[in-house]
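One protein chain is absent from this view; the other protein chains keep their places.
Showing chain A:
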Amino acid sequence: MYVRAEPTTDLNKNTEWFTYPGVWSSYILIVFFSWLIVLSLLGTSPGTAWTIVHLSHFFVTYHFFHWKKGTPFADDQGIYNGLTWWEQIDNGRQLTRNRKFLTVVPLVLYLIASHTTDYRNPVLFLNTLAVVVLVVAKFPNMHKVRIFGINADH
């Protein structure tokens, strides 16, 4: 079956790939398959596998969405060098559909991870910490905010 790809008006080549069809499904499928791989390679219980997936998802998405700044190519002459990927998508507009989706995914992962580990204590604390940090980083009020100057420009 076919989908139509309409050309976007986003000039930032680092973020415009997120506006094409199929991204959301790919994201969900990649998370699901990584759970299957962790489950089959490490042989742990499903709950521990979900916790591992949730925490590694936290590390990967925090690093690439909220820590790394700029774009991986030099064509745009560095106009986005002070902005993280999260601040660049949708041209900086807040509360768009893409942003809402990306905020919901860690929450759903948190619910699945905590449910399948029966809310036991050490992992529950780690999972909650991860989801709180991720969701707070995605608030509209945190746009371009650098707490205590961490990760600010020179």
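Rule of thumb we're sticking to: a residue touches a chain if its C-beta (ideal position, glycine included) is under 8 Å from a C-beta of that chain, and two chains touch if they have at least 3 such contacts; residues count from 1.
One rule holds in what follows: contacts and distances are computed from a predicted model.
Assuming one chain is omitted from the figure, identify its UniProt name from "WD repeat-containing protein 34-like", "Large ribosomal subunit protein mL49", "Protein O-linked-mannose beta-1,2-N-acetylglucosaminyltransferase" or "serine C-palmitoyltransferase".
Checked against "WD repeat-containing protein 34-like", "Large ribosomal subunit protein mL49", "Protein O-linked-mannose beta-1,2-N-acetylglucosaminyltransferase" or "serine C-palmitoyltransferase": the hidden chain maps to "serine C-palmitoyltransferase".
Return the single residue from A:K13, A:R97, A:R120 or A:R146 that touches the missing chain.
Reading the full complex, the residue touching the unseen chain is A:K13.
For chain A, which residues lie in contact with the unshown chain of the complex?
Within chain A, the residues that touch the unshown chain are 1-11, 13, 16-17, 20-23, 25-26, 29-30, 68-75, 78, 81.
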